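The complex is shown incomplete by one protein chain, all other protein chains being positioned as in the whole.
Chain nomenclature is as follows: A and B, assigned in order of appearance, with residue numbering initiated at 1 for each chain independently.
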Amino acid sequence: MSQYKARKFNVVGQRLQRPDGIDKVTGRARYGADMDAAGMLHAKVLRSPHAHARIISIDTSAAAALPGVMAVITRADFPLASGEYIDLLDHCMAGDRALYDGHAVAAVAATSKRLAKQALKLIKVDYELLPHVTDIEAAIAPGAPVIHAGVVGRGVPKGYSDNVTRFRSFGHGDIEAGFQQADVVVERTYRTEATHQGYIEPHACVATMGMDGRGDLWVCTQGHFAIRNMCAAILGMESASLRVTASEIGGGFGGKTTVCIEPLALALAKKSGRAVKLVMTRDEVLRATGPTVSTLMHVKLGMNQAGRITAAYAQLFYQSGAYRGYAADFGAMPAFAPYALENVHTEGFDVMTNRPKSAAYRAPGAPPACYAAESAIDEAAHQLGLDPLAVRLLNAAREGSKSSYGPTYAAHGLVECLQAAQQHPHWRAPLGENMGRGIAAGFWFNFGGDTCVSAFLNPDGSISVSEGNPDIGGSRASISMMVAEEMGIPYEQVRTTVADTGSMGQNEPTHGSRVTFAVGLAAIKSARAIIAEIRHRLAQLWEVDIDSVVWQQGCASCTDPNSEHKAPMDLRQVAAIASNTGGPIGGHHEVNAEGAGVSFGVHIADTEVDPQTGHISIKRYTVIQDAGKAIQPDYVEGQLQGGAVQGIGWALNEEYIYGEDGRLQNSGFLDYRIPVASDLPMIDTVIVEVPNPGHPYGVRGVGETPIVPPLAAVANAVTAATGVRQVHLPMSPPRVLAGLQAK
Amino acid sequence: MQHTHISTTINGQPVEYACANDASLLEVLRDQLGMTGTKEGCGSGDCGACSISLDNRLVCACLVLGVEAQGRHVETIEGMADKNNLHILQTKFLEHAALQCGICTPGILVAARALLAKHPDPTETQVRYWLAGNLCRCTGYDKIIRAVLAAAQAMREEPA
Partner (left out) sequence: MASIQIFTSLQYLFNNQTEIELDVANLQQLLTRLPQAYPQCAQEVANGISVAIDGRIVNDAWFTPIEPNSEVVILPRISGG
């Protein structure tokens, strides 16, 4: 069911400027915290200082009595008792137990931020401390404090605590037989620490709720439809009664696909009868939103003299916070996905701890798995004296290869990416003292999902496009470009807007690398619907068969040889007679966009290690990735560069540090250090284009894959520089130095 | 909390406000004056999203009190373009696609302007260290550095 058709592009592929650009360089763009409402109250949230505690009682009477306080809420204000959304609600507002440091227990709305803060101090919470566990190894051990009793999934092997909630395994062949065929077998345990998506904009929203039970919510989110659905379910409203408008969004990376403060703001608005603004502090963002999994991973890999991987095994434990996780699947499937293997077996385990509910972060689950798998391949190649890039090329999955997780691959660009790496000057550049080079390949599925687009021909001939996905990196430009391409008109004639939930049908959030693929597909089909309608109308006007009306280069013309000459009509002329020919002209497309194409990337990293301090600097970095078709190459490069640098942060600096008391010790950007400009070189990019058969222009998603290889590429580079296999991320100076000293 | 009456100059225009003595200049700008172009990412001076200039010195507005603006000159992102003419830095940021989500962009532009005022011909390393206090999570900084270097060159060739 290929939709792809090769064609020459006029607009697509150009480096055109985004429609929201001027607003964003002048400070005019409105983000979550930039909105006010008349008579608005300010809300603050009281959070548990304990990692695990029973909430005996909450006394809000003194807070409620403070003049200026208009509403105080606790879990008692949310009647939802069970069902699909119960975990989400419990994460937003604790029930009978606080499950992690930072877990919300009450919230206040007052006439000023100052009063709201003052009111928090008047709330008395009586806690009974319970044993806690934040470390993954401790959490899986029998006898560990259990976070939620009775949620262990079926099929989980015996021998672990009840915090292991899910077990998944994948693969084919006979790994034991494969290890027998190997000339070298490498086996190690790897660890990665939890990181945060680290968006610079804290979560923020403004909620209003009328006495008729209808509400409005302004919020920074990756998916206002998802927020609408979750909040409506939690608050017992109908979706149509809650209109959610997405603000400009200051970064998300997966962390803004779910609710954290929004149900609280709506409940406070309902209780107070006033508009309520709720903005998180950075401390709250780090303690109560987002973080990724931490992992414990065992990998065993066999390779023969020729460099062929004869068997690969990975056992991956994912710490996912205080609620059921899902990373086990997304780690165990992609771990060896770049390779065509005869014998492969992967196992993923989801593990609960007293940490905040983990959220998606660009290809959730894949980067740690890739780090462990690609480290093992690197080590085996090194032991056999083989070129690590040649080994990857030899084993690379191609079109028609059976993937390590089951399905057979359609066309994709992994081999082209590896070949581009081989030909890149970076791969052959000389290295200095204390330097090392690493390479890694990575994979992500990509995703499509429910999508709605409406396009309208305006009376002056311009085109307005409405879509329902917050624009996180220039997607409004890309969507306008695809519509302009399809209609044969200049980019400037099209303007794309992100519509609110009252104006469009259901849309999946901006996640899964789906927007350029899925929204683009729906936008192209909307443009085609407009063209079809124009042809239909002009066939009537010209009294010819519809097949005689063709649309080319932004004009309709008549090809019927028996008809007298009809002057071609452009959009302006068609629009001018729209009222005469049936009314306004529009096209829309609603689809569950299945057919997302997988995406592979290959990264090369050069690192330099300071033998005195263990500090690592990135000296050169190259990202090569298959984009299918790059609609706006600047924005594709931006995704590759940004994803790579987030991966570099995960590899080198970023780490959630918990104390013995179960409290997060580094809940600020000073101590939770994300990469800064002076840490980095330029990030070179090479865009490979092997069209996705499932998209009219061949587009694959590009947003997530670039965070998959960097952990491994950097670790392999540091290993090459130091001679010490790097088995624990981040490779902070103390860890690297300890490794050097133990050598 | 006591309030103080302040007379100051913001983006070249006289401005008066009364602010709580413990209110940060960032709170005053955003919450009292409605100048939301200056962003808050951390409130502790770690992210640079609220970069402004105070008497030509680059500062984080979250670390300055509203009362400290008395009699001084404040420059924010809202004053960067000359009416409808973008500053060269703004133009180069658009040309180089030096923003994705855009939340750090106002702070980085203000910081880059302060850099170019001091060092009209910076090296890449100088730009990287100058902007090391401005966190960007989307871009990996590559296109930002290129845009600043391109703006520096354009400004040297055609002084504003």
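In the analysis below, a residue touches a chain if its C-beta (ideal position, glycine included) is under 8 Å from a C-beta of that chain, and two chains touch if they have at least 3 such contacts.
Owing to the predicted nature of the structure, the values given are computational and were not obtained by experimental measurement.
Undergrad: List the shown chains that the missing chain touches in the full complex.
TA: A
Undergrad: Have a look at A:Ser169, A:Thr281, A:Gln422 or A:Ser557 and name the one touching the chain we're not showing.
TA: Only one of A:Ser169, A:Thr281, A:Gln422 or A:Ser557 touches the chain omitted from view, namely A:Ser169.
Undergrad: Looking at A:Gln305, A:Thr408 or A:Thr559, which makes contact with the chain not pictured?
TA: Result: among the candidates, A:Thr408 touches the missing chain.
Undergrad: Which of these touches the unseen chain: A:Ala43, A:Ala110, A:Ala360 or A:Val690?
TA: Once the missing chain is taken into account, the touching residue is A:Ala360.
Undergrad: In the complete assembly, which of A:Tyr371, A:Phe445 or A:Tyr621 touches the absent chain?
TA: A:Phe445
Undergrad: In terms of residues, what is the contact footprint of the unshown chain on chain A?
TA: So the residues of chain A touching the unseen chain are 1, 154-155, 167-172, 253-255, 257, 329, 333, 345, 347, 359-364, 405-410, 444-447, 449, 511-514, 592, 594-596, 694, 704.
Rule of thumb we're sticking to: only the chains that are shown with their structure count from here on.
Undergrad: Could you tell me the distance, in whole angstrom, between the mean C-alpha positions of chain A and chain B?
TA: Centre separation, chain A to chain B: 29 Å.
Undergrad: For chain B, which residues count as touching chain A in their complex?
TA: 1, 20, 30, 34-44, 46-47, 49, 76-78, 80-81, 86, 90, 93-97, 99-106, 109, 124-125, 127-129, 131-146
Undergrad: Residue numbers of chain A touching chain B in their complex, please.
TA: My answer: residues 15, 17-18, 20-22, 24-31, 33-34, 36, 114, 197-202, 248-253, 281-282, 472-474, 634-635, 637-638, 641-646, 668-670, 674-680, 682-683.
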